[in-house]
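First comes the structure, then the notes that go with it.
Note that this complex is displayed minus one protein chain, with the remaining chains in position.
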Amino acid sequence: MSPTANKNSITLSEQSLGVIDSKSKAGSLSARALGRSGRQIRMEGLFKRTLVLMGLIMVILVFGILITLIVESVPSIKALGLKYLWGRTWDPVQDIYGAFPFLLGTLLTSFLALLISVPFSIAVAIFLGEYYPKGWFSNFLKNTVELIAAVPSVIYGFWGLAVLVPIVRSLETKIGVPPIGVGIFTSSLILAVMIIPYAASLGRSVIQMVPSPLKEGAYALGATRWEVIRSVVLPYTKSGLFAGILLSLGRALGETMAVTMVIGNTSQLPTSIFAPGNTMASVIANEFTEADKAVYLSALIELGLVLFLVTTVINMIGKRVISRFTND
Amino acid sequence: MKKNLFNSKFFTAAVMLSIFSFMGCGGGEGGGKTDSTAAASSSGDDNALIGAGSSFDNPLFSKMFSEYNKMNGLKVNYQSVGSGAGISQLTNKTVDFGASDAPMNGKQDSAVSAPVLHIPVTAGAVALSYNLAEVKDTLKLTPTILAEIFLGKITKWNDPKIVAANKGVKLPATGIVVAHRSDGSGTTNIFTTYLSKVNEDWSAKVGKGSSVNWPVGLGGKGTEGVAGMVKQTPGAIGYIELAYAIQNNMAYAKVQNKAGNFITPTIASVTAAANITIPPDSKISLTNTEAADGYPISGFSWVLIYKDQKYNSRSSDRAGKLLNLISWMIHDGQQYSSPLTYAPLSPAAVAVADAILKSATYDGKAILQ
Partner (left out) sequence: MTKMKTNIQFRINKSKGLQLLVIVLAFACVIPLLAILAYIIRAGITKINWRFLTNIPKPVGEVGGGIVNALVGSAIIIGVAAIIAIPLGILCGVYLSENKKSRLAYWCRLCVDVLQGVPSIVVGIVAYFWLVKPLGGFSALSGSAALAIMMLPIVVRSTEETLKLLPDSLKEAAFALGIPFHRVILKVIIPCGFSGILSGVMLSVARIAGETAPLLFTAFGNPYLTTNITKPMHSLPLLIFNYATSPYNDWHDLAWGASVILLVFVLVLNIFTKLITQRWKIQL
């Protein structure tokens, strides 16, 4: 049993043994030694209380965020009720607030981004976990994919504006859709690039954890490399991969800056994936500083609350799945 | 021992919760807290003022403030966040002054705790800028065409109505991409007020305001965002302040005014539009002017300050610096308007602005003599 399991027993045992302070004379229970150890015990207690305080601060911080969001959304909830969530018009001039266009925009961009990025993430995970777990170019790939997550989102947005938008525009001219360049599709593309690392690194970890006897048994039965992956590795790591995808989704839902710069910023319901739209995060970024009516501001914060709750739930499910997977 | 730990946990929790609730109800306690911080900051850094608002004015203001800084060292931090945000931040008393191209409406008036003065500082034109590289002539647009483009009824540049107004100009079959503001904007207010006056359809469907429910188009943040969009998107049309169009070599259209003439936005045409009687509170719209050679989509732009400058423990020094700045802006500062194609204030407008400034008080006494 670790000595740190019960802080109080440490103090007791130290007291009974007599603290051998390096500064005191060689270990006798002289009054002077006890006096010093008294102060030290007080310092220890103070330190332990500080640690507890830090833990408490963290909890208070997160609950504080939740409470602030709820308190500030109350005016909007009282005025608009639940139909806020499926109202289709967002018209601050006439005080009509319907969040559905933004919910739709968020869901469309995130799921489309997920759809585009999942094949790549899984491929990276299989590549690093199964085919080439060691070696210099696997290291290179692993580090590069993790660096994708490190690039600031505003830089992705800027690059998207400068490079992706003209490309999408010429694509749209070929298809025959209005060539505006910005829109749901472009944001999904950028989001897809940004969320690859999350599913990839988690996927790699769980794939590496597949026990060798399982795979060797399959090889012994005459399976090819791919068949082992498909029939043994993937089913075994299904929940881990799922958790990784959930983490990617959580990240995509909350992404603000890159999306704001390329989504077109309109409050109309998007009519196609090439149309402009808006996500919950980008509408908050655009309209927060100028919401001058109490209900307007509160409606925006209600969006923030919805965003907070949705991302929290998704991340929690993901983490729950991972912990169950690693404990099984 | 265990009792000790238990008690200390509760103790620390109680301390934290009380601190947190202190922070949370910022309204009541905020006054007390603000006093000490604001006093410290205002006495320490009274040589810097903070303003926020209209992106319409941004080119002019940034030049004016840069010159003023050279003259007497006062730093003015102006953020071009849109008229709506400027009014909102002034209401929250987080800035010294706001700037807006639309006077505060009834709802905004009722949200402020004290009267707000509107001081006109310049007049400018809302230009309709478009991106049609193949078309070398300046396009002429009638009010009906404008309304229908922004309503989404006219969707191609070679629409018969546009062709009819621009005889002899070869118009491509490119689709029209509408660009509008995504944030609350006085420029939007000027433009939509104009459209509501000249087109019943627009007035019924969309109306006017700083932030409207646009039927079609892409949103850009600030005039900078709209201008950026128009510049980068072939076939785009957007409404931006004239200075932006000129500084970026973008084409802008001639608009037909009430008298039937197609007017190019220039200093002269804006000044003609601004040549009307200005009410004492200076809140007036210049759109759809009666003047024969006036540009129909012009507007004043106002600096907004609280009438009573003694709030939130502002010092009289700070109030004085603010009023001196604004006074300079409407007198000597006007020399910077024309090079940036803003219309300098007419003598009548300056007189009204002066009168309004003189009504600002600190602790009951007028600040400017």
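To keep things simple, chains are lettered A and B as they appear, and every chain counts its residues starting from 1.
Keep in mind that, in the parts below, contacts are C-beta pairs under 8 Å (C-beta built on N, C-alpha and C of every residue); 3 or more make two chains touch, one makes a residue touch a chain.
Keep in mind that what you see is a predicted model, and the values were worked out from it rather than measured.
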Touching residue (missing chain; options A:Ala99, A:Val193, A:Ile245 or A:Ala299): A:Val193
Given B:Lys93, B:Lys153, B:Lys197 or B:Lys258, the one touching the chain that is not displayed: B:Lys93
Which residue of B:Pro120, B:Gly186, B:Gly209 or B:Gly228 touches the chain not shown here: B:Gly228
Of A:Thr89, A:Thr173 or A:Thr256, the residue in touch with the unshown chain: A:Thr256
Touching residues (missing chain, whole complex) on chain A: 2-4, 7, 10, 14, 17, 19-22, 40-41, 43-44, 46-48, 50-52, 54-59, 61-65, 68-69, 72, 119-121, 123-124, 126-128, 131, 141, 143-148, 150-159, 161-163, 193, 196, 200, 224-227, 250-251, 253-257, 261, 281, 284-285, 288-289, 301, 304, 307-308, 311-312, 314-316, 319
Positions on chain B contacted by the hidden chain, ascending: 9, 23-24, 26, 29-30, 33-34, 37-38, 40-41, 44-45, 48, 50, 52, 58-59, 62-63, 65-66, 75, 77-79, 92-95, 220-222, 224-225, 227-228, 230-231, 243-244, 247-248, 250, 312, 340
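Quick note on the criterion: only the chains that are shown with their structure count from here on.
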Approximate Å spacing (C-alpha centroids) for the pair chain A, chain B: 37
List of chain B residues in touch with chain A within their complex: 1-2, 4-5, 8-9, 12-13, 16-17, 20, 24, 81-89, 91, 107-108, 111, 175, 177, 182-184, 207, 209-221, 229, 232-235
Parts of chain A lying in touch with chain B, wherever the complex brings them together: 8, 11-12, 45, 49, 52-53, 56-57, 60, 64, 67-68, 71, 89-94, 96, 161, 165, 169, 178-182, 260, 264-268, 276, 278, 286-287, 289-294
